[in-house]
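Of the protein chains in this complex, all but one are displayed in their positions.
Our next item is chain A:
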Amino acid sequence: MSAVLPRPALHRRKAWGSALARHRGALVALAVFLVLFCGVNLLSGSFTYFQVSFIASGGAALALAAVGQTFVVLTGGFDLSAGAVVSLVNVVLGAGMGTSAGSQLLFGLVALGIGGAVGAVNGVLVAYLRMQPIVVTLATMFIVQGITLLVADKPGGAIAPEFVAALTGDAVPGWLPAPVVVVAAAALVWWLARNTRFGVSLYAVGSDEDAAFAAGVATRWAKLRAYVMAGLFYGAAGAFVSAQTGSADPLVGRAMLLEIFAAVALGGTALGGGRGGAMGSIIGAYTLMIAVNVLLVLNVPAFYSSVAEGALLILAVLGGSAGRRSPLAAHVRLALLALEARRTGTSAARHRSPPARPRLPDAPRRTSEAAPPGWVARNRKTLAYVLPAYAGLALVLLATQALFGNTLTNPGFFNALVVLSSFLAILALGQGTVILTGGLDLSLPWVITLVGIVVAGSVRGSDAAALWAVPLGLALGTAVGALNGLGIVLFGLPPIVMTLAMNGILQGAALVYSGGTPDGFASPGMRWIMTGHIGGLTPVVVVVGAFAAVATLLLGSTLFGRRVYAVGNSPLAARFSGVGVGATLMGAYALSGFCAALVGILLASFSGQASLGMGDEYLLPSIAAVVVGGSLITGGRGHYLGMLGGVLLLTALSTLLSGTMLPHAVRDIVFGLVVLGAVLALRD
């Protein structure tokens, strides 16, 4: 997973050598897992059948879901509906399963059916309607969550004991735990699928969809099947969770989502597609789960547990990339070369030649009849992906007017809308820039919280203190973001792993800094910005306007902006064109850290104080707003004004839903449907 650039094939290795190379990610993950597993067992002094059985059962649900996600990720997709499907299957089984053998078998099949059906919907929308995977699966995630809450609004229900025993008991008492059989079956399905035409087409589509299509691969059919397979595995994971817990809980799958992605990344599958495999994901899942045992054996203090988990995640991946070909080794080699060149006076910088100025042929003379293409014609492509969000916004506003009246003519409504949008509008620039480079920043929640706590704690209600504390907070966020970039560039860590680990580390930092009780509060000046009035206008509205102008210029008209797009389109092409890819990536993550820090300060100003966990609500919306605004999750395409439109659309929609008396579950479903509709209606 470390080597982003393809390796030069200087000589043919023997067959087993190349097989080893292909499965390197999975093998490394396996090595890390075995070391941890043996370590835990040695230290806790017990290596028994029960121990093995517990660990096999503990990680099985995550492993099954991670295998499913791997199918999608290999095609270059992204499936956010995984956790929601697990929850839905769990509550359906909890509500419906009887005690007869027939009913248990039936509901086992229902579990797979639900997963397959959701997967098929995702697959058709992604493959045949060519919608972005992240938008589609985000929308289905909300819809499935809503349906789950309609089936069961609180935990309860019971799973038949025989079903529990069949999946989590013993296959051969004393020798073979049933979960081992379940996971082995999943691995077998993967192995069979991988060695068919379908398996090959997965990798082909993920590597280069156009090339695969040109080579005669049925790319759409392959993608559809990938989502269906993924859904089937989530269904299986849901069935396993049901057996493991013996009952149902509508929220059981939600917290699994990020861990599923972490397991896939840890197992060596590259986001963006084309490389990796499900064996690695299974091992990745077990590695994540055994972290719990490691923390217990090490007696890690509570406040530091997320730090230790983050460190473990980074070390596990770093262990995999260690060696002569690791990005770090490459950077060191390059730095040594540069030093050598400087010493001997052979560096290119010492021998400046006048820049080449090729003479361009004269522009063809414009015939007088044809008018120059208008602004609309020149920006047609950009408009095509920016406008849907605004069209959706207009519809939502009209609906609000129809439902409540007093909206379109009420400046107070628009003022409130912009104030509520301000957090996401700012986050969208940071997350959007990172997404444009082809990455993802999962550290936002705790950058927001940590900076909010540090700034509120330093300000303590004094405007004078705010003058130095606010810049300090912004610098802190920027530094954290740059650190994310450094890990990604220098050590070649996958962005999801690096930023997820950073999120855990920052959570620990916030807990330790505040001792669990954040104190201090925003100054009157800070509060005025978020809640004061200048002639009916809240000051932050002006800030958002200025921010949007600067952000549009930054991405659209600066060197940095150009480089971001270049890196997103192809890091390799960008590097050959003389773009400093590493510096640009670090800049993008630092910008994201800065934006998150700004939001932390604004949130503390809005509420008057900072509280632990206040950033948790903003991670998924920040990604959603960016992609609803037309950006491509795989990078290279997007416009800040589109993202802003996405932010306004999502905020207006949730404002509209808040004003209604619809039950929460129905609101989730409506939210998902509207997001789908907005993107579907005006897709390119």
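Everything below uses one rule, namely that contacts are C-beta pairs under 8 Å (C-beta built on N, C-alpha and C of every residue); 3 or more make two chains touch, one makes a residue touch a chain; residues count from 1.
Operating definition for what follows: contacts and distances are computed from a predicted model.
Per its UniProt entry, the chain excluded from the display bears the name "Sugar ABC transporter substrate-binding protein", taken from "Tol-Pal system protein TolB", "Pyruvate dehydrogenase E1 component subunit alpha", "Sugar ABC transporter substrate-binding protein" or "Glutamyl-tRNA(Gln) amidotransferase subunit A".
When you scan A:106, A:193, A:218 or A:297 for touch with the missing chain, the hit is A:297.
In the complete complex, the hidden chain is touched by one of A:160, A:229, A:420 or A:440, namely A:420.
Touch with the chain omitted from the figure is made, among A:327, A:388 or A:520, by A:520. For the chain left out of this panel, the touching residue among A:400, A:569, A:584 or A:622 is A:400. The chain not displayed touches chain A at residues 17, 20-21, 24, 27-28, 31-32, 35-36, 39, 42-44, 46, 50-51, 54-55, 58-59, 61-62, 148-149, 153-157, 164, 168, 241, 244-252, 254-256, 259, 289, 292-303, 305-306, 309, 312, 315-316, 318-325, 400, 404, 406-407, 412-413, 416-417, 419-420, 446, 449, 460-461, 507, 510-511, 514-521, 524, 527, 531, 603, 606-609, 611-614, 616-617, 654-656, 658-659, 661, 664-665.
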